[in-house]
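Missing here: one protein chain of the complex. Every other protein chain is in place.
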Amino acid sequence: MAQNLVNALSLGSLYALIALGVALLFSIMGLINFAHGELIMIGGYALLWFSSLPFAVTAVLVVAVVIGFGLAMERLAFRSVRGASGETLLMTSFALSLFIQGGVLLFEGADPKSTDVLGNLGASVKVAGLSVGKLDFAIIGVTAVLLAGLAWFLRATSLGVQMRAAAEDFTMARALGVRANLVVASAFGVSGAFAGIAAIFLVASTGSLTPSMGLRPVLVGFVAIVLGGLGRLWAAALGAYVLALLTVMLQAYLPGGVAPYQDALVYLGIVVILMFRPHGIAGRPGAVRV
Amino acid sequence: MTNTRFPLLSRGAPAVTCTLLVLVVSGLALLGSETTQRTATQMLVMGVITVGTYIFVGNSGVLSFGHVVFVAVGAYATALTTMPHALKQALLPALPGWLADLELALPVALLFSGLLSVLVAAVFALLTLRLDGMAAGIASLALLISVNVVISNWDAVTRGSQGIVGIPADLTIGATVPWLIGAIAIAMAYQLSRPGFRLRASREDPVAAAALGVRIRRDRSIALVISAFVCGVGGGLYVRFLGALTPGDVYLQLTLLTLLMLIVGGIRSLSGAVIGTVFISVLAELLRRIEAGGGVGPIELHPHPGIQQLILALTLLLTLLLRPGGITSGRELGFSLPARIGARRKGPPPAPAADEPAESPSGVRS
Partner (left out) sequence: MTLLEVSDLHVSYGPIDAVKGVSLSVERGDVVAIVGPNGAGKSSTMQAIQGLVRTRSGSVRWRGTDITGWTPERRARAGISFVPESRGVFRTLSIGENLRLAGCALAKDADVSERVGLALRHFPVLADRLSERAAVLSGGECQQLAIGRALVAAPELLVLDEPSLGLAPVVLDELFAALAALRDEGLTILLVEQNVARAVKLADHLFSLRGGVIERVDEPDELLRNPSFRAKHLGMG
């Protein structure tokens, strides 16, 4: 049981990193960003490209590349459709996601590639009778630091307050002098940074790369923000941990015959939740910008 | 509320024009090579699926990622009811007896597939019709994933991710055209019917429509059911085109292709669905040849995988950025201009005619 909880905490941390990246853009500009998965995928391939360098340098470069991609996405695609309906934004991100996948497919091919960034993180240590991977420690610890950092940024910096204001009422924020381009670009930057770090952890735990590897993480992100309540940042992180707990528990306790259908149950659960709470578990109607 | 002063022929004009377009393209393809004919057949099958999806998405304005579920249901239903008996026993020994023995003629199987999809659509309606906008999009996506997980693991019936092989892949242009014309006719008839008109009115202004007594959920259910039927038939045709079926064939890739065709063509009109299908099919085929080009290996091997996806995605992206209404921008192809103008002037909510997306009054757009 305790072992499962540790696993859920580790998985939940990874999910939370992904979910926050998605939720940040959703709360500020009403965008459900499909292409967030491709940011993670690009991060994965960047890890491969820079793998000959020392790990710390690689990590910084990976995050920088992903942030760069995120900013480029905003400038080249999303800026033109800003303020359009949620569906248009969603489809734009869908198109962008395919486009990036196509590009990587062209240059890297469809075959899975493997990389071992794990190094000595693969080992595990005994803590109070539990075997905890060093990677799990790293994921949990780094995520905790990042969440605290994001909270600090949003509370204590002028840009952070501007972002929170824009998330509540973008138009009014602009009327007060908040620069729309700056706030949105910053959101893409933060989202990209989270995606880059999530990519490192994801690839470290799976060890393999494909051009379509972004799909699963981004779905996890969507599910987490729906669970948490559309448009609420911290609820999305909470949703991510709940989803991870659910996943780990289903894995551990589902009878063998039903086990393959675990994902079906999770996603069906999402639909049922939405059916009764169209704005998410913690969501309010007003919090959704449509 | 439909304008009765104009004869059915002129109100149904878009369907006639679309049919002519389909016939001309098919006729041209018949002059081409075997590969061209196969591509044209695929285009016609995609046309059925796209028109089917359009019936719901286009008329209701609710985004759906889930329509490929109906295609999947239709595809498996047709596969299981039309494949050779002996092969079925060998591949799927655990199949329930009645299904193992069932062998239907293709038209019957297709209609059966459509009806089965209607049943699934009823469950869909129950689960998602309260939702709007992005919640609806996410819910339909979640359903698509759930169904895909089920068919990927239901070894007894679907053979899981190994897929079903040996389905007769005998679909020809001539055999497919009537089904597409039928789909267009159904879509047009629905569009001209009262429920269709009401749903389009609710798409333009849900609040006003509700105030006028339009029961949106009921009207959406009707559209979903008709839409699912056509998509189910489309799925049946699709599997007879492919000859083999794995869960991946009826998943995200196909969803994307359908939405791509709809959006590039113009999601708000039947003509848009048909034009989008033709346009994207031709483009995709050209790209496939480029991908395969350079004399590297046979066509089935793709020396440059990605180019096709890259350009198709770019097409979708540019459409969304530069021409959000798609090629047709909500207009229908027709030869009865006066009827359209008349309808536009008379109906209080703009009838099927032009509808540019309204600028949001908050003016957030920079």
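In this document, chain identifiers A and B correspond to the written order of the chains, with residue numbering beginning at 1 in each.
Criterion: contacts are C-beta pairs under 8 Å (C-beta built on N, C-alpha and C of every residue); 3 or more make two chains touch, one makes a residue touch a chain.
On a predicted model such as this, the values are computed, not experimentally measured, just so you know.
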- Item | Candidates A:R179, A:R216 or A:R277 - the one touching the absent chain | A:R179
- Query: In the complete complex, which positions of subunit A touch the hidden chain?
  - Reply: 158, 161-162, 164-165, 167-169, 171-180
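Basically, only the chains that are shown with their structure count from here on.
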- Message: As a quick test, compute the distance in whole Å between the mean CA positions of subunit A and subunit B.
- Response: 31
- Message: Residue numbers of subunit B touching subunit A in their complex, please.
- Response: 63, 127-128, 130-135, 137-139, 141-143, 145-147, 149-150, 152-153, 252, 256, 259, 263, 304-314, 316-317, 320-321, 324, 357, 360, 362-366
- Message: Quick check on the complex: what are the subunit A residues that touch subunit B?
- Response: 32, 77, 79-88, 90-92, 94-99, 101-107, 109-110, 170-171, 174, 180-181, 211, 215, 219, 222-223, 226, 230, 260-265, 267-268, 270-272, 274-275, 278-279, 288, 290
